[in-house]
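Note that this complex is displayed minus one protein chain, with the remaining chains in position.
So that you can tell them apart, the chains are marked A and B in the order they are listed, and the count of residues begins at 1 in each.
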Amino acid sequence: MNTAPRHLLDVDEWPAEAIEAVLDNASRTRDAGERHGNELLGCRVVLLFTEPSTRTRISFEMAARSLSAETYLVDPASSSMVKGETLVDTVRNLDALGADMVVLRHHRAGAAWVAARYFGGAVVNAGDGWHAHPTQALLDLLTLRRAFGGGADALRGRKITIVGDLLHSRVARSNVWTLSRAGAEVWVSGPAAWLRGYSELGVTATPDVDAALDGASAVMGLRVQKERMRGSSLSIDEYIDRYQITDERLARAASGAFYLHPGPINEGVEVSRSVARGPHSLVLEQVANGLAVRMAVLALLAPSAPRGLRGPRVDFSHVAR
Amino acid sequence: MNTAPRHLLDVDEWPAEAIEAVLDNASRTRDAGERHGNELLGCRVVLLFTEPSTRTRISFEMAARSLSAETYLVDPASSSMVKGETLVDTVRNLDALGADMVVLRHHRAGAAWVAARYFGGAVVNAGDGWHAHPTQALLDLLTLRRAFGGGADALRGRKITIVGDLLHSRVARSNVWTLSRAGAEVWVSGPAAWLRGYSELGVTATPDVDAALDGASAVMGLRVQKERMRGSSLSIDEYIDRYQITDERLARAASGAFYLHPGPINEGVEVSRSVARGPHSLVLEQVANGLAVRMAVLALLAPSAPRGLRGPRVDFSHVAR
Partner (left out) sequence: MNTAPRHLLDVDEWPAEAIEAVLDNASRTRDAGERHGNELLGCRVVLLFTEPSTRTRISFEMAARSLSAETYLVDPASSSMVKGETLVDTVRNLDALGADMVVLRHHRAGAAWVAARYFGGAVVNAGDGWHAHPTQALLDLLTLRRAFGGGADALRGRKITIVGDLLHSRVARSNVWTLSRAGAEVWVSGPAAWLRGYSELGVTATPDVDAALDGASAVMGLRVQKERMRGSSLSIDEYIDRYQITDERLARAASGAFYLHPGPINEGVEVSRSVARGPHSLVLEQVANGLAVRMAVLALLAPSAPRGLRGPRVDFSHVAR
């Protein structure tokens, strides 16, 4: 790769060859069943999470340590670092401590870009507000490719339908980008209020879930929470009645269509238990692929050597002597 | 051992030879002063705690890392994993991530059995509700054996008395089983309301603490908390007056009888400071033995090789191509 990216802020900022390199690497890890490496030996990887997300945190933590990194956790429970100071100060501090990578989950959209501006190492966006979650998009893409038995062209011409709370999803927009770019025909469905803005992304947005499912090769569910139904005009019961992905509803899709979900799943809300745990569910494949993809991302962004304590930023030669 | 157990859910499910193997191994660790090993090299051990229990967590964490495991902590403070999804989903996720062991402290009785059903690696029960706490029972047994200077027969015919809040103890029932099986004559004592069901376990249950202590070789205290006195008909002051283990009360036991307590101790409630920290207190022995026992349990349950990322569960060959 001529110009390896320095950060992973969002997938749409990465060159195609970086995406392909990560997917290839992760796919080999899955084929081999596991991988351990020294790419991050002696490196300090800080997992900076301002909102709880145990499963993403554990996945990144396992990925970093499988590459021999030292990991340090700053989570909401211990986030005096975050509360008592701005993100900028936190990141400047981590930079001075010689951290090599910051994996950032932040409640505010755009936080990863702010961090990247002040951090000398690599920043990996592990979710910023409802904005982006690039490793999720990459692992979803990998999961679909592997399920469809192929490489970069495996999704071309396939209909992929995303159903659920598209308004509060940090996953959906990143996925629309990667899936469209992979040549898929992307549909999104859910209550009309949640679909705003999606048709501008070049996808077909419709509240008619039957039409959206018709002939789809894969259905990607999104979490639906009672407390967020206000954004819609439906009650949770109406949502379940009209949009829950059940075996019956899934039968409208292509024969043997896959079901994916980024988790955590509200079984009985956005999807029935039968589909979520059924023979065409790729949910656990996503989890395993997620670890493999995160390892590949961290390996790609690994510094050639640990950065070490940052040298003096102050010119001591002419002052106050 | 012909059939090494796969999990440690409760002591009464373990074959005698597994228990003996663990106690022998742990006793050698104590004799040697310490032990480090590679039994869990490259293994992912997840400490999944849905309720706070720092001392048990630290003990297991030290045990796992002394055997070269990678440990991952999911605690109540970061338990979105636990709140946002069911235990079953959490465990299925950890399985897909290739975790080798889950050490589970859960607020619900029976949780470890549920986890074991969905997890491909080993589950170690670190306390489920008020139900069981098998490593505590094992470390108590080891502590008594070593104090009585012997092997499997060291407890035979000895009177061992358990005093305290037997109703809310996850320790007492497991201990009754191991101590009875070791040939000890087990007595339990405390306010009558807390003794319900114990006589059915084949022990002598009596609110008369003097009778219970008379001639005992060891007294095992249990934590008594003000907020749980409702289960009894006594006030906390009445409990202290009638049941606190003091030097005077302990004098009714055999000369030099030992005092044990699983901790954390409420000094001045269930026991006087003088007894808790006195020359016959085995409390710190229990702590040291606890680490040794947990190392032995983890070593016994260690996989022959790390499990790695779990392979495809979905047959991709006939679907949606």
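By our rule, a contact is a pair of C-beta atoms (placed from the backbone, for glycine too) under 8 Å apart; a residue touches a chain by one contact, two chains touch by 3 or more.
What you see is a predicted model; the values in this text were computed from it and never measured.
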{"item": "Contact with the hidden chain (one of B:Trp14, B:Tyr72, B:Trp187 or B:Phe258)", "value": "B:Phe258"}
{"item": "Residue of B:Val88, B:Ala109, B:Ala152 or B:Ala288 in touch with the missing chain, whole complex considered", "value": "B:Ala288"}
{"item": "Chain B residues that touch the omitted chain in the full complex", "value": "29-30, 33-34, 36, 52-55, 57-59, 61-62, 65, 75-78, 146-149, 217-218, 254-258, 263-265, 267, 279-282, 284-285, 287-288, 291-292"}
{"item": "Chain A, residues in touch with the chain not shown (by the definition above)", "value": "42, 44, 46, 70, 72, 74, 77-82, 84-86, 89, 92-98, 306, 308-316, 318-321"}
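Definition applied: only the chains that are shown with their structure count from here on.
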{"item": "When chain A is superposed on chain B by its C-alpha atoms, the rotation angle in degrees, nearest 5", "value": "120"}
{"item": "Centre-of-Cα separation between chain B and chain A, whole angstrom", "value": "39"}
